[in-house]
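Every protein chain but one is kept in place in this view of the complex.
After this line comes subunit A, so read on.
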Amino acid sequence: MALTDRRRVNGPALPTSIPFYDTPAPAPTVSRSPTELRKIFLKTSLTPPASGSAFYELTPPSTLKLTTSVYGPRPLPPSAGFSPTARVTAELKFAPFSTRGERRGYVRDGLERELSLQLQIAISGMVRASAYPKSGIDVFVTVLDCEGRIEEMIGVDAAEGEGERASLGAMQVLTGAITCASTAIADAGIECVDLVAAGMAALVEAKDGKDMVVMDPSPLDGWQVRAAVLVGYMAARDEITLVWSRGEVGVEEFTGVMESAVEVATKVRGVVNDAVRERLVALLKARGKKEGKKAITEDVEMTG
């Protein structure tokens, strides 16, 4: 205290925050019908050095934005060991600015590790790995913007209902990541047995107290979510590559929710198809093939 300058007005010893008067956020309202899907913007080949890449965005008010780049097939590092088929690895990373409020650290955390693993399971089934011996295909997904809250994925300490809704944020990121990654792999020209598209559906408590199934639920919608199911689905082969469910749900109800999720994935597949075909159209144009122009329209209207 002796060293304190008492002749002048000193600033505060610790930093203080500016008083900031914020109006409380309006309560979330449900604006979509339970069977209406949000529109998806999906574009390929935006990262030049990558073999293939894609950008995924949901139309406002949803804010989810992702980019994916695919590298490979390239030689495996000696530490990886011998593999007679291609080894598909996936890494999902949240950008530091991707979450609302608090910035995320650069260090890989548990959630990123979990989502990376799920993503890898979902997409490795679609690549024709036997065509690429001794090589690695690396998929990198960067989440640029999230929707809703991500942190309380499990919802341990959250209020009733709130916890499951919070987990929707993480599930939605994975839904987007699977769709985006599958588009980027197809864009790279890697042989695939089929394309994976992801879809999500939730069992929610309606106003009358009954349960109902909502397709493509958003954490911003404000549903009282009881359970949510995410599927990675290959529509042409009618094959599910990944199922991820959260919340409590009975067996019969689960089947219903999953079927809805598959229906969402089938519709999303249409968007993936259009996005992948876009580059083909450009190629045909470059070649000046007239029959190509006849077969495909130049602009593709992407609907979810």
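FYI, a contact is a pair of C-beta atoms (placed from the backbone, for glycine too) under 8 Å apart; a residue touches a chain by one contact, two chains touch by 3 or more; residues count from 1.
As a convention for this text, contacts and distances are computed from a predicted model.
J.: Out of "Mitochondrial ribosomal protein S11", "Exoribonuclease CSL4", "Ubiquitin-like domain-containing protein" or "Dolichol-phosphate mannosyltransferase subunit 3", flag the one the UniProt entry gives for the chain missing from this complex.
T.: "Exoribonuclease CSL4"
J.: Thinking of the whole complex, not just what is shown, which of A:Thr47, A:Thr175 or A:Asn273 touches the missing chain?
T.: Touching the chain that is not displayed is residue A:Asn273.
J.: From the list A:Pro34, A:Pro73, A:Gly125 or A:Gly232, pick the residue that touches the absent chain.
T.: Only one of A:Pro34, A:Pro73, A:Gly125 or A:Gly232 touches the chain omitted from view, namely A:Pro73.
J.: Thinking of the whole complex, not just what is shown, which of A:Pro61, A:Pro96, A:Pro133 or A:Gly250 touches the missing chain?
T.: Reading the full complex, the residue touching the unseen chain is A:Pro133.
J.: Just to verify: which one of A:Ala90, A:Val139, A:Met171 or A:Ala186 makes contact with the chain not shown?
T.: A:Ala186
J.: By the contact definition given up top, give the residues of subunit A that touch the hidden chain.
T.: 45, 51-52, 73-76, 78, 81-82, 126, 128, 131-135, 186-195, 234-237, 273, 276-277, 279-280, 283-284, 291-292, 294-296
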